[in-house]
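Note that one protein chain is taken out, while the other chains of the complex remain in position.
Up next is chain A:
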């Protein structure tokens, strides 16, 4: 087990290194000059050159990358072109907002998808099954920003139950945090729930037709016991992966939703950094997201090895 974990950690480190290189190279291909953006319409060649050299953009590319990597290894991700603030701090500051939104959204999705998916599978072909399918189709195909706007207009505008946008830290005021997170989390969660519902339904269906379930039924076990003890446990294993992947991708920030709801998370940060061509911040954000993704995958692999003894290290 230890060897398995160590090997996976090492793999992750190599992947992260690759991410920095790929992101760095891709950024060179993105058209648009960060210095021009910083100056806006007020262009002056002298100011331009001064800003450019201050940002280190007049150095050759390999020098820029080597210096970036060297600093990154010591935990220094550079400073933002725009604000001059350390990137590591900027990125970490945005993490709690994204984390709280992602976790709430996934919890909401699980609450919806589990009962719906299981009932749809067990009563396959029934009205509930059809309803679940319509729900999934709706959630996957309707754009989330549109649902977000509908939510704002309904719950903030017409009913006045929730604030239209904004963020309050959980640590600052849990009540107000909850009222602010509700709309964006449900908006994001509905999409995740649609995906999960489908997945749970098919996973449960598959297990239902397995030999050991037929055996259990033949033994005369009650339906409820069969489903809870035999079906669910086995159907859950692949579901864990899907939930983890969903969570990890939400941790990367839900760009459109964060921008729409004025939610100060990683997604909004990424959006602003792209617009301003703020390369250091963009690199930092991508690096953090990649690291989180790898971490979640690592945890899933370990959990998997635990859940299913057949998955062992060769």
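As a working rule, a residue touches a chain if its C-beta (ideal position, glycine included) is under 8 Å from a C-beta of that chain, and two chains touch if they have at least 3 such contacts; residues count from 1.
The rule is simple: contacts and distances are computed from a predicted model.
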Can you pick, from "ABC transporter substrate-binding protein", "LLM class flavin-dependent oxidoreductase", "Cysteine desulfurase" or "Amidohydrolase-related domain-containing protein", the UniProt protein name of the chain not displayed?
"ABC transporter substrate-binding protein"
If the hidden chain were put back, which of A:12, A:64 or A:165 would touch it?
A:165
Of the candidates A:19, A:77 or A:256, the residue in contact with the absent chain is A:256
Please output the residues of chain A touching the missing chain, sorted low to high.
30-34, 36-47, 50, 82-85, 90, 93-94, 97, 143, 145-146, 149-150, 152-153, 156-167, 176, 255-256, 259-262, 264-265, 268-269, 272, 275-277
